[in-house]
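A protein chain is absent from this complex, but the other protein chains hold their places.
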Amino acid sequence: MTAHIEARKKLKAYLSIGVLLKGLKIEGCMLIEVRWHGRGGQGAVTAAEILASAAALEGKWVQAFPSFGAERRGAPVQAYTRISEKLILDRSFIYEPDIVVVLDESLLNADRSNVLMGLKPNGKLVVNSSREPHVLANMLRFNGDVAAVDATSIAIEVLGVPIVNTAILGAVARIIDTPRKESIIEVMKKKFPPTVAEKNLKAFTIAYDRTIIGRL
Amino acid sequence: MSSMFKSLKDLPRVEYFSAGHRLCQGCPEGIIARLVTKALGPNVIVVTPTGCLEVSTSVYPETAWKVPWIHVAFENAAAVASGVEAGIKALKRKKLGFVDKKVHVVALAGDGGTADIGLQALSGALERMHNFIYVCMDNEAYMNTGIQRSGTTPFKAWTTTTPIGAKWRGKLQPKKDMASIAAAHRTPYVAVASISHPLDFVNKVKKASEVEGPAYVHVQAPCPTGWRFDPSKTVEVARLGVLTGMWILYEVEMGKFRVTVPVPRRKPVRDYLMVQGRFRHLTEEEIAEIQKYVDAEVERVNKLMGYEVIGPVVT
Amino acid sequence: MSHRLVLSTNHAVAYAVKSCDVDVIAAYPITPQTTVVEKLSEFVADGELDAEYIAVESEHTALSVVIGASALGARTFTATSSQGLALMHELLFIASTMRLPVVMSIANRSLNMPLNIHCDYQDMMASRDCGWVQIYVSSAQEAHDTIIQAYRLAERSDILVPVAVCYDGFVLSHTYEPVEIREKEEVLRFLPRFKRPNVLDLERPITMGVMALPDYAYEFKFQLIDALTKVPRALEEVDKNFEEEFGVSYGLYEEYKAQDADILLVTLGAIASTAKIAVDKLREEGVKVGLFRPRLYRPIPVDVWKEKLRSAKILAVVDRAISFGAIGGPLFTDIVSVFANESDRPLMMDFIAGIGGRDVTIKELMDIVRMSGKVLQKGRVEKACIYYGVRGVEYE
Partner (left out) sequence: MVELKKWYELPIGCTNIEPGSSLRNLTASWRTFTPVVDKSKCTKCCLCWVFCPEGAIELEEDGSIKINYLYCKGCGICANECPPRAITMKR
């Protein structure tokens, strides 16, 4: 039997227990569910996918998917990311997210009930806002951790356009353990052409540094 | 071009379209199929949509075709030809087939499959600039289903769906100008031909095969059954079409319009109309009306040419 | 060397098509299929795939182009959804009876009206009698691998039948997940080229797409019927060879905790994935429930279905399509037909769900199992088909 078939057989064994990478331990049943709220054109779907890809780099099973209506540029959109130690079988939407990411502060006013819907009490909220986390928490009457960063300013400053997805990922990286910042950076380097990647990484890093985490 | 046929005797003697087919007595499609395949030679793949030619030549267990031939559906000859052409390109490039061979892809379709139900597929194929030849055999109605009106049925012609009644007198609208539609796609080569001028016709097909990209040849196909004339008159009726200016033979080569068969002295349209049963109901006024249309068209063509290539009516 | 990427199912399909080294691709954009052919056009534009990419003016032409190229012996691909598949309808029958090994991916989407871009299987189910091999997959990886298997199956000289690879629009088509990419070199080892009989060929000029009158038409159609009967075994062989090359196999079906199940959920595609969690949760509660997911849907592997479904006490079929005016959805009526002449058969119920992209949750699947459990206790099915989740409809 040739070596590659041998390798495949091994892989199959791993696949069958739902573990992607050799040597990875199954740590209970970790599952992180993230819901992204943005407007068409802000890159929420791409952000969801980058976060998933980064976690996959760390050997996690992942899912990222959009929730499309017939939305066009500017309309509120949602996207979802699931990260798990185990093969993800659930293909229904996310109703009780661990983390909610808001790419556009105006959605808090327009769509508040939607944004917070189902967010676990011990969940985390990431908001693109120049306001302090505790102000946001108070405004939303939310008891969990809030991470805030003015991603729009950063995006305009670095990218020249208000496409905030890579900046907001900086804030997400601050509040989340898996995936790590380095994995996100690696994915972004692969995903974008070099000059674009450079600018987006800059936006990501600045946002990462400027993110403030707080609560009520 | 040097490769043009100088005489009809230059056409190959071999038949690529066999006898024993089931087309009506005197059917022009038999003539067209023979001439097109003779003009193009054996390295040809023929695509035919559903219609008279298809049902008369492919009834299992017999086929009249001696060249590769495919029929898929009614409205998609140009699309299937696109696929055949693309397939040849890909297989050639990958050295999987047709290596070092120049293969002509030709669609042989009726007017319904071209101007009506097949127009979208044809428009797409012309726009995508596939390297193929599309020959429309225009018998001016749905003959295969029994003489129903099509977009190319001429003004006032009788068909089974444009009957002569108290309110209707044949087709109420003028004929769709397919060749102009093809030319409007900036198709590199567009021609209108007639079986009554076979050398002109085969050379147009030949020219069509030599351009890069698509070519469209619109050939009149007088149908004895549907137009109501004696089968022996098929070519004669076609010739009258040319001589009366009802069917002007021209080509549009890279956008340049040229009448290929000048008619210095025109016959009145009555000569063309009155030999056909489908126009038998026409009154003198109606004939005069049709004559006016033709005169206007002749004037337009002469203007395009810059001189009087089609002459006045001489009785 | 293989590598792993996080891809949407649509992109996973495009990568597979690239590895299969197809010659001609023709397609027309339609949501949610579009990103398959966008990706393929990128591959062709970048020179990563040596193929003719024909951006046609309709789905009807897409399949016509593919038929023309396939008739020539080229390896071909197209993809569509919903109305696009409906527009292709007449050509589906033509491709199969002409025995052209076309492969098409279908990101399943509801049919109008009302206009709806989301998932159900109405599009393919409306064409289920078209003579194509129809495989429903339940993950991006399976979609990727099934495209490769589809070419191997379709091009077998004893099969020569087109194959449709179906997956839930959006739910799978737009979901990104890890996919191990099968590299071209390995794929082509698994998928060698061979010369097909009866193609458009200058040396052997045949007539394709003949007219046949009552004396021959039925015999030509029977050839396809015969080829389809060989598909289940052929797919098993293809799957086995695939496993030898790539270490993964999928079979004609998937079952989960089905061996001793009293209640058996039977469903296709993505719902079957979510259903496993429902099964796990119910098992924890002591409910003897399992799952059977047909992968090969057409031709129906009758003996396999019969054997696998017979042991349950009640079948809870979840149909993601409606058969208007019938006694249940397409999958249900198919299963009923499998047991038509069997006295020893389970009770059967149909739950039509997930229509127009309506989410099918773990909770709902558990509810469906519980409802089936109650019917089982009664020992009699009063209402075979439940239009599950329709507001204003009373079930019990």
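In this document, chain identifiers A, B and C correspond to the written order of the chains, with residue numbering beginning at 1 in each.
One rule holds for everything that comes next: contacts are C-beta pairs under 8 Å (C-beta built on N, C-alpha and C of every residue); 3 or more make two chains touch, one makes a residue touch a chain.
Everything numeric in this text was worked out from a predicted model, so none of it was measured.
The chain that is not displayed touches the following shown chains in the complete assembly: B, C. Within the complete assembly, B:198 is the residue of B:83, B:198 or B:214 that touches the hidden chain. In the complete complex, the hidden chain is touched by one of B:45, B:64 or B:259, namely B:64. The omitted chain makes contact with just one of the residues B:22, B:92, B:206 or B:228: B:22.
Only one of C:207, C:274 or C:323 touches the absent chain when the whole complex is considered: C:207. Although one chain is not displayed, subunit B still touches it through residues 8-9, 11, 13, 15, 17-23, 25-31, 34-35, 57-58, 60-67, 195, 198, 224, 230-236. For subunit C, the residues touching the absent chain in the complete assembly are 97-100, 160, 197-198, 204-210, 212, 215-216, 219-220, 222-223, 226.
Everything that follows uses one rule, which is that only the chains that are shown with their structure count from here on.
Chain-level centrality, scored on Cα centres against the all-protein Cα centre, points to C. Measuring from the averaged C-alpha position of subunit A to that of subunit B gives a distance of 62 Å. Centre-to-centre separation of subunit B and subunit C, using mean CA positions: 43 Å. Averaged C-alpha coordinates give centres for subunit A and subunit C that are 32 Å from one another. None of the residues of subunit A touches two or more other chains.
Against subunit B, in their complex, subunit C makes its touches with residues 23-24, 26, 50-52, 54-58, 60-61, 64-74, 76, 90-91, 94, 98, 193, 200-202, 205-213, 216, 220. Across the complex, subunit C meets subunit A through its residues 4, 6, 32, 117, 168, 170-172, 174-178, 180, 186, 244-248, 270-271, 273-274, 276-277, 359-362. Taken together, the subunit B residues at the contact with subunit C in this complex read 42-43, 45, 47, 54-55, 58-61, 63, 65-73, 75-76, 79-91, 93-94, 96-98, 101, 103, 120-121, 123-124, 127-128.
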